[in-house]
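Take this structure first; my questions come after.
We show some of the complex, not the whole, and keep each chain where it was.
Think of it as A, B and C in the order they're written, each chain with its own count starting at 1.
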Amino acid sequence: MSTLHTINKSPYAHNALSSCLKVCAMNDGILLLEDGVFGALISAPGAQELQILIKHGANVFALVNDIKARGLEEKVAPDIKLIDYNTFVQLTLDHRCVQSWY
Amino acid sequence: MSKKILLVSRHAPYGSSTAREAIDVALAAAIYDQDIGILFMDDGVFQLLKDHQGKYINQKNIDSMLSALALYGIEKIYVHQESLDNRTITTNELILDDLQLLNSIDVGHLLSQQDQLLSF
Amino acid sequence: MDHASIMIFSLAIYSAPYSSQASYTAYQFAVALLSQGHSLHRVFFYQDGVHNATNLAAPPQDEFDLQKAWQQLAKDYQLDLVVCIAAALRRGILNEGEAKRYDKASHNCAEEFTISGLGQLVEAAAVSDKLISFGY
């Protein structure tokens, strides 16, 4: 079964996302939240790897409340799905475990 | 006893309280009539983006706090150009108009010309 | 939601309210799972997360009061909010009993929170379907 990875740190400032990307499997999920949503920008460090993962079947999500709070709605990279807290709960059920990268 | 003070704000808004509490310090310095400037660099430039909607996470908007800087008479607002470029942010996406864009060498000069630095 | 799909969650919170957004996210996650009819076995506060339990915070009235929100949620859903004793003692979060034991003049742990050991985190991991960590 697969793992849900949550990342709550900006990839411009911290290594949380890049570390996650090293071990993330193709059928895993990645959820960007809090300052982690800066990783949803098209030009963010790790953005290319995220797009490659998505092409290979991984699901990448970002908490829409955190995106809106930071004024990033128009800047999110393609195929990153914006979700609410209810869907966050559902994602934890769809995956076996949650690894929080912070 | 007025000194040339620069506040350096390097952290992203909302995920931690650092950005918010740094602005409070800038406003306090202005109230106490100090010669205060503020430099945004690294993830600190995300504070300057328009269209924050802090209500979605039950926080006050940082961008509107920043709009108060001019009201408090803080005119020296510097932004590190490379930090904007790395984040593909253009100046017309920013909340403030009267920004002085600095390259990295200029930032180094700016730091060296202060009487005090307040690092956030 | 049919009965078979009700899951048991526990949350582990490692960061202070206000200073970090992570406690707020955890709170919203708790609200969402409860509103979906799932069960929340325990919320365990560790490291700087113990500051969620203070009853002395007095934020400005126009700001969200996360400490108060936890207390209300605990009342509404009879939640088991547990603060790690070792982490709390080091950071100055005490209930009446610990204040007496350590000869402190006052205490500051809200009554909706229980102070207990790390075993409560381990037990939560053992009996819950899902344990979610919220770090700083």
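FYI, contacts are C-beta pairs under 8 Å (C-beta built on N, C-alpha and C of every residue); 3 or more make two chains touch, one makes a residue touch a chain.
None of the values given here were measured: they were computed from a predicted structure.
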Revision key, fill the gap. Subunit counts for the entire complex, keyed to the drawn labels, are A x2, B x2, C x2
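By definition in this document, only the chains that are shown with their structure count from here on.
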Study note, to complete from the structure: Among line, ring, star, complete and other, the chain touch graph is complete
Revision key, fill the gap. Rounded to the nearest Å, the gap separating the Cα centres of chain B and chain C is 34
**Study point:** Inter-chain centre distance, chain A versus chain C - centres from mean C-alpha coordinates, in Å
**Key:** 25
Check your understanding: Which residues of chain B are in contact with two or more other chains?
Key -> 14-16, 57, 59
Point to revise | Shared-contact residues (touching 2 or more other chains) in chain C | key: 21
Point to revise | Contact set on chain B toward chain A in their complex | key: 11-16, 42-43, 46, 49-57, 59, 63, 86-88
Review point. Where on chain C is chain A touching in the complex?
Key: 7, 9, 21-22, 25, 28-29, 31-33, 35-36, 38, 130-136
Check your understanding: Quick one: in the complex, what on chain A touches chain C?
Key -> 8, 33-35, 63, 65, 84-86, 88-89, 92-93, 98, 100, 102
